[in-house]
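Complex shown without one protein chain; remaining protein chains in place.
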Amino acid sequence: MNTGGRLFRISLYGESHGPAVGVVIDGCPAGIPLSEDDFIADLARRTPGAEGTTPRRESDRPTVLSGVFKGHTSGSPIHIEFKNENTKPEDYADFTKIPRPGHADFSATIKYAGWQDPRGSGHFSGRITVGLVAAGVVAKKILNAFAPVVFDTKLLQAGGSHNIDEAVRAAKNAGDSIGALVEVRVRGVPAGWGEPFFDAAESVIAHYLFAVPAVRGVEFGDGFAAAAMRGSAHNDPFISQDGRTARNGAGGINGGITNGNDIVLRVAVKPASSISVAQHTLDFSRDEMIDLEIRGRHDFCIALRSAVVLEAATACALADLALAARAGKPWQSNIPWRKA
Amino acid sequence: MNTGGRLFRISLYGESHGPAVGVVIDGCPAGIPLSEDDFIADLARRTPGAEGTTPRRESDRPTVLSGVFKGHTSGSPIHIEFKNENTKPEDYADFTKIPRPGHADFSATIKYAGWQDPRGSGHFSGRITVGLVAAGVVAKKILNAFAPVVFDTKLLQAGGSHNIDEAVRAAKNAGDSIGALVEVRVRGVPAGWGEPFFDAAESVIAHYLFAVPAVRGVEFGDGFAAAAMRGSAHNDPFISQDGRTARNGAGGINGGITNGNDIVLRVAVKPASSISVAQHTLDFSRDEMIDLEIRGRHDFCIALRSAVVLEAATACALADLALAARAGKPWQSNIPWRKA
Amino acid sequence: MNTGGRLFRISLYGESHGPAVGVVIDGCPAGIPLSEDDFIADLARRTPGAEGTTPRRESDRPTVLSGVFKGHTSGSPIHIEFKNENTKPEDYADFTKIPRPGHADFSATIKYAGWQDPRGSGHFSGRITVGLVAAGVVAKKILNAFAPVVFDTKLLQAGGSHNIDEAVRAAKNAGDSIGALVEVRVRGVPAGWGEPFFDAAESVIAHYLFAVPAVRGVEFGDGFAAAAMRGSAHNDPFISQDGRTARNGAGGINGGITNGNDIVLRVAVKPASSISVAQHTLDFSRDEMIDLEIRGRHDFCIALRSAVVLEAATACALADLALAARAGKPWQSNIPWRKA
Partner (left out) sequence: MNTGGRLFRISLYGESHGPAVGVVIDGCPAGIPLSEDDFIADLARRTPGAEGTTPRRESDRPTVLSGVFKGHTSGSPIHIEFKNENTKPEDYADFTKIPRPGHADFSATIKYAGWQDPRGSGHFSGRITVGLVAAGVVAKKILNAFAPVVFDTKLLQAGGSHNIDEAVRAAKNAGDSIGALVEVRVRGVPAGWGEPFFDAAESVIAHYLFAVPAVRGVEFGDGFAAAAMRGSAHNDPFISQDGRTARNGAGGINGGITNGNDIVLRVAVKPASSISVAQHTLDFSRDEMIDLEIRGRHDFCIALRSAVVLEAATACALADLALAARAGKPWQSNIPWRKA
């Protein structure tokens, strides 16, 4: 399913070497200022060009085809399109017969019975995430209609090292790729978003995060470290009436509901599967093991570009939760320490 | 939202000290053998009684109130109810004024404006997961209509130690609790389940897993370790025509689609928030810090009981993906290495 | 699918001769006063006993098993259960082999491959609508949190006659049944609920209305008469700043969005399919035409009882639309005639 969200809904479409990719966003309230310029900063963060990213020039210019009128959202669906340029439809390797290790070539071939578009990974290309970044920009606008919400996203490590530039360079020199650990921190989220069980804030956010290609793990607050902790260490005492806790070990969420502290989450991004070094793998057509060398443009550390995608995914999830919380807000208060 | 799933849909209801908890399951195909006995084994796995679990006697006897006729699913919704027994409605502490650290008391109070049922944690009680375990039993039946799918779930660590019994005992003696690391392994899942982006297999599974109380992190295959790996090490060559890979570093999923290898995932379960040791936290009513001692029945290691819940959550997610894959299966094959 | 709604979600379950039927309601905001007494009036309206309705005594006593605490909704799912009493599980005819004309016996047998519960029509029994009536009561409570919304539902005709009692009596004496025309009028709905296209107010309301057994047609405002009208006659001039129109030919909805006038709709309810008079139809087992006489308790005019069900269906749809409108409400106004 390429449509996500309950109230803030996004539909992604497109293939790497088709004419265009984009996103249709439904459920954005009317009257929010929005222009094409608003997309520039976030789109620039996923643009290739920095060391470690693919040299392919992409057209990252968004065209807003609907849903915006006189500089404000109009309440109808917002369609943001990105033309694919610099594609060479005939210039692609078809990995259907020799599926790349770590890639969707094999599983997609089974699922779609071989009918999928294989050019440049088709719909499985990282290219498709440009629409998610655009949706994230709109989501952030919605969030800021609720409260001054600020995102702070960064790579904590690449290839296991804190010295990220150096690790990327080493991978590049080796014709290899490296994974990375990305942290997304969101300040200013009010308490009360999210619901127990199937719309738990972690559930909805993780759903979006795992929709981003190459994500292998998601953790909130103390995350996997909590598995090794005692309750007396992990529990996090409240220290102020607005719900502030001593050390935010829960990453801003208790019982699936935001508690007013920063949302803190970390995402494990695997190394890109397309690498120059030879890989010994199966040629399905001939049913024999061969040495596969993948030529062309590679990302040495996709996390450099996917950081903003993960931030956007988090923003989309939070916008959906924010609108749902708004819908369900009680009309009367029964909070004992807020009475009188 | 307490309803999950697109085709296999489950709706949980109930509170810890109300008359009953349960689940309504919609979308189970007709004609699958099902009896109340089928629930016993999995329900027993989350029954308290083992060391480290709460001594409260719960009624874990399922009553199937609809959807089953003459020993088979009838195609209509399956309602499985569990009466709450041994509850003492008047015998509960109200943590609305002094929210427990690490618990949903505060965030739920904000969300529901103080109207939530606070007795025994109400709808936030682990008690509610009994319905999820029941749904998991039905989900497994569906999965086995597709293929012989087998679940293997275990605690890898508790409190950071592989010696789980000892770690639990130590926590118990300290009046404390410990977290744990749970692995769910699913054998026999066919290739081709899941879809790119918002119904990626990891997205749907993680959505369900994070719906289980106390989950702090979810990872697939190499998981967070992949963030420190190189592509040449993480990539996983195919070694047989059925998609088998050398070491299953992807945990059975590429591009959001199952690849026929075992689904392998790990879940970080935090320590239970209710502990006997005193905690210095805010009394919201009086706006002063106090020492909170939580009396009563505690789980020292909730992961002992939630392992089967996490397994059930995985089963529910997979059943939903399996039915969706069945709906969308191509009518014709274009797979080059399966032709002729 | 037995779950309806996006924000106000209801899940029906149960069979006519099973132990219980009921509904799980999710998405009701917390803090709304609700007690079991609130259900009595509407449930009484679908209780058999009046002339033209089946003499079977049903237990229409609702038991609220979750979601209500101290007389208010708690924000968690509301489960309302109705025990089936006076059922005689062995005392039922199985119409699988000789499907009743006009009934779901045949189509259900194909869909469920014969596994459905045939006792007293199983899940296809009108009995299941008791849960919908209960959900309607909760929906009305939500609507009244927005505005003083009042429902006025009545039979306009039965068997084509305005003299409803007489028409029912005639059908009863003939061992036959009659259809009826039901009007639902809703006063007090604010302008601005509903959305273009797939959540058009008519779409959502009609979706719920056609979910009620025996509905053959739904029309809004001028309805089918509009097909024979000219624009100059059907168009409906606005006459006051609050959107009041001269004659409400649109039934309170323009472009899928409520316009502040009364919602007016009419529903065609077909005659009950179970009748005493012999029907010449196919015995599928023997593949020959036979004369079928259906014995037992019949409704002569089901619309007498389904009127309140249709009202409840409308209320559920409106509650869903109301919550969605609340979620998406613009933060700023740009209405020219409301400025300054």
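Should a chain be cited, it is by its letter among A, B and C, assigned in written order, with residues numbered from 1 in that chain.
In the analysis below, a contact is a pair of C-beta atoms (placed from the backbone, for glycine too) under 8 Å apart; a residue touches a chain by one contact, two chains touch by 3 or more.
Because the structure is predicted, anything quoted here is derived from the model rather than measured.
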Shown chains touched by the chain that is not drawn here: A, B, C
Options C:A171, C:L304 or C:L318, residue touching the unrepresented chain: C:A171
Selected from A:H72, A:R187 or A:R247 as touching the chain missing from the view: A:H72
Residue, one of C:P19, C:P99 or C:G120, that touches the chain absent here: C:P99
Absent chain, residues of chain C that touch it: 1-4, 6, 12, 96-97, 99-115, 123-124, 128, 157, 159-160, 171, 174, 176-181, 191-200, 202-204, 206-208, 210-211, 213, 215-232, 234-241, 243, 245, 249-251, 253-260, 268-275, 277, 279-282, 284-285, 287, 289, 303, 324-325, 329-330, 332-338
Missing-chain contacts mapped onto chain B: 6-7, 27, 29-32, 72, 75-76, 145, 196, 323-324, 326-334
Those residues of chain A which, in the complete complex, touch the missing chain: 1-3, 9, 11-15, 18-22, 24, 26-27, 30-31, 63, 65-67, 69, 72-79, 108, 111-113, 115-117, 122-123
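Assume only the chains that are shown with their structure count from here on.
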Euclidean distance of C-alpha centroids - chain A vs chain C, Å: 42
Where chain A touches two or more other chains, by residue: 6, 196, 324, 329-330, 332-334
